[in-house]
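Handing you a structure now.
All protein chains but one are shown at their positions in the complex.
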Amino acid sequence: MKAAVIVYPGSNCDRDCKVAAETAVNADVKMVWHKETHLSDDLDLIIIPGGFSYGDYLRCGAMASVSPINAEILRHAERGTSILGICNGFQILCEAGLLEGTLLRNNSLKYICKDVMLDVTNNNTRFTKAYGNQTKAMMTVGNGEGNYFADDDTIKLLEDENRIVFKYLENPNGSKGDIAGIINKKGNVLGMMPHPDRAFAKELGSDDGANVFKSLMQL
Amino acid sequence: MKIRVDVKLKNGVLDPQGRAVAHALHTLGFDEVADVRIGKAIELEVNETDKEKAKARAVEMAQKLLANLVIESYTVEVLG
Amino acid sequence: MKIRVDVKLKNGVLDPQGRAVAHALHTLGFDEVADVRIGKAIELEVNETDKEKAKARAVEMAQKLLANLVIESYTVEVLG
Partner (left out) sequence: MTNNTEITPEIIAEHGIKPDEYQIILDRLGRAPNLLELGIFSVMWSEHCSYKSSRRHLSKFPVSGPLVIQGPGENAGVIDIGDNQAAIFKMESHNHPSFIEPYQGAATGVGGIMRDVFTMGARPVALANALRFGEMENQHTKRLLNGVVAGIGGYGNCVGVPTVCGETNFHASYNGNILVNAMCVGLAEQDKIFYSRGAKVGSPIVYFGSKTGRDGIHGATMASAEFDVDSDEKRPTVQVGDPFMEKLLIEATLELMQTDCIEAIQDMGAAGLTSSSVEMAGKEGLGIVLKMNDVPVRETHMTPYEMMLSESQERMLAIIKPGQEHIAEAIMQKWDLDYAVIGYTTDTGRMVLEFDGEVVCDIPVGPLSSDAPNYDRPWVKPEVEKPVTAREIGELGDLGDALLKILASPDICSKRWIWEQYDRHVMADTLADSSHASDAALVRVHGTDKALAITCDCTPLYVKNDPYEGGKQVVAESYRNIIATGATPIAITDNLNFGSPERPEIMGQIVMAIEGMAEACKVLEYPVVSGNVSLYNETMGTPILPTPVVGGVGLIKNYNDAIGYGGINEGDTIILIGNTTDNMGATTAMKVLVGREDGAPPKVDLVLEKQTGETILELNEKGLIEACHDLSNGGLALGLAKMTMGSDIGIVGQVQE
């Protein structure tokens, strides 16, 4: 698998995503600076990592979503390349208009770093096939703005089109519909707040995150 | 030239911060507070003397970056 | 009764957020932007009909909670 991790000023989980993809599926991973304007067409996966791009200033992901590399991300989304946005990456995908809704401040108004048990609510997307009949997955969240919000019609649409991929068993931040991760209509863009890049090996506490990468190998 | 762009969450959009501040005000004894909404007051200093042009550009900035039109509304005011 | 409390960083206090937004506006081609300062626009809905009383209470709220007087200043405006 050939993958690219986009690095924005302020991204800090870029290396974690590289190591996770390499460990889980022996991926060949390239780091791409946000000022570049080309992403090669033979890429199997583009990862938009977690972190505090532009310090999370103004709105999380707002400034990153207007970076020079953004046009290429939109182009790849259009042509069907798999795109995985984790934490800040999910926020960037929403700001860029590739996924519906937005991530507001946690209802506790506090940054939360804890393990969360997830429901794999749709296990036949290209990102979750490898879960098979394992319906639960343990990962960690680490964010201050993980409170997913969209208007009621959008939430209904996401439910009806079975585009909610992960839900929190115990909602840590007030997310509507306990939503932890959603996918776009075409099924090639996944945004999720929990970190599979921190749950890819037993010594880190869980390796349930590895399945997100393993699923893509079955594509 | 100073321009002020106010960005607010649209009605119906959850405001966790506003709700928490309202709660805190109640615990401090300000029971008359019914609701609190918190938005951004962005003050721009621009090298532009033509008021109309400055305003138009500020609107463009709001649409391109300063506001997320899905969940936010904005107003632009030239302070001169 | 609607009251608006604007909270701003005092002059001279670094505004990291404003600095980052100014930079982003430059990369989007808005070179005329010389400075950006971002403050909070807090809108209070209060059950109070007497304008003077409402304003005085809002000032009290600003001093007790809404503004961090060490690095922020505030203005209160009764919108009616």
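Miscellaneous remarks
Labels A, B and C are assigned to the chains in the order they are written; within every chain, residues are numbered from 1.
Quick note on the criterion: contacts are C-beta pairs under 8 Å (C-beta built on N, C-alpha and C of every residue); 3 or more make two chains touch, one makes a residue touch a chain.
All values derive from a computational prediction rather than experimental measurement.
For the chain that is not shown, the touched chains among those present are A, C, taking the whole complex. Which of A:71, A:112, A:138 or A:217 touches the hidden chain is settled by the complete complex: it is A:112.
Residues 9-10, 12-13, 15-16, 19-20, 50-52, 54-57, 110-114, 140, 142, 144, 195, 197-198, 200, 203-204 of subunit A touch the missing chain (whole complex, contact as defined above). For subunit C, the residues touching the chain absent from view are 12-14, 16, 19-20, 23, 68, 70-71.
Following the convention adopted for this analysis, only the chains that are shown with their structure count from here on.
For the pair subunit B and subunit C, the distance between C-alpha centroids works out to 9 Å. Here the CA centre of subunit A is 34 Å from the CA centre of subunit C.
Counting partner chains per residue, subunit A shows two or more touched chains at residues 58, 63, 66.
Contact of a single residue of subunit C with at least two other chains is seen at positions 21, 24, 28, 38. Taken in their complex, subunit A has these residues touching subunit B: 58-59, 62-63, 66, 95, 102, 104-107, 109, 147, 149, 151, 174, 176.
Across the complex, subunit C is touched by residues 6, 8, 21, 24-25, 28, 30, 32-48, 54, 57, 60-61, 64-66 of subunit B. Residues 54-55, 57-58, 63, 66 of subunit A are the ones that touch subunit C when the two sit in their complex.
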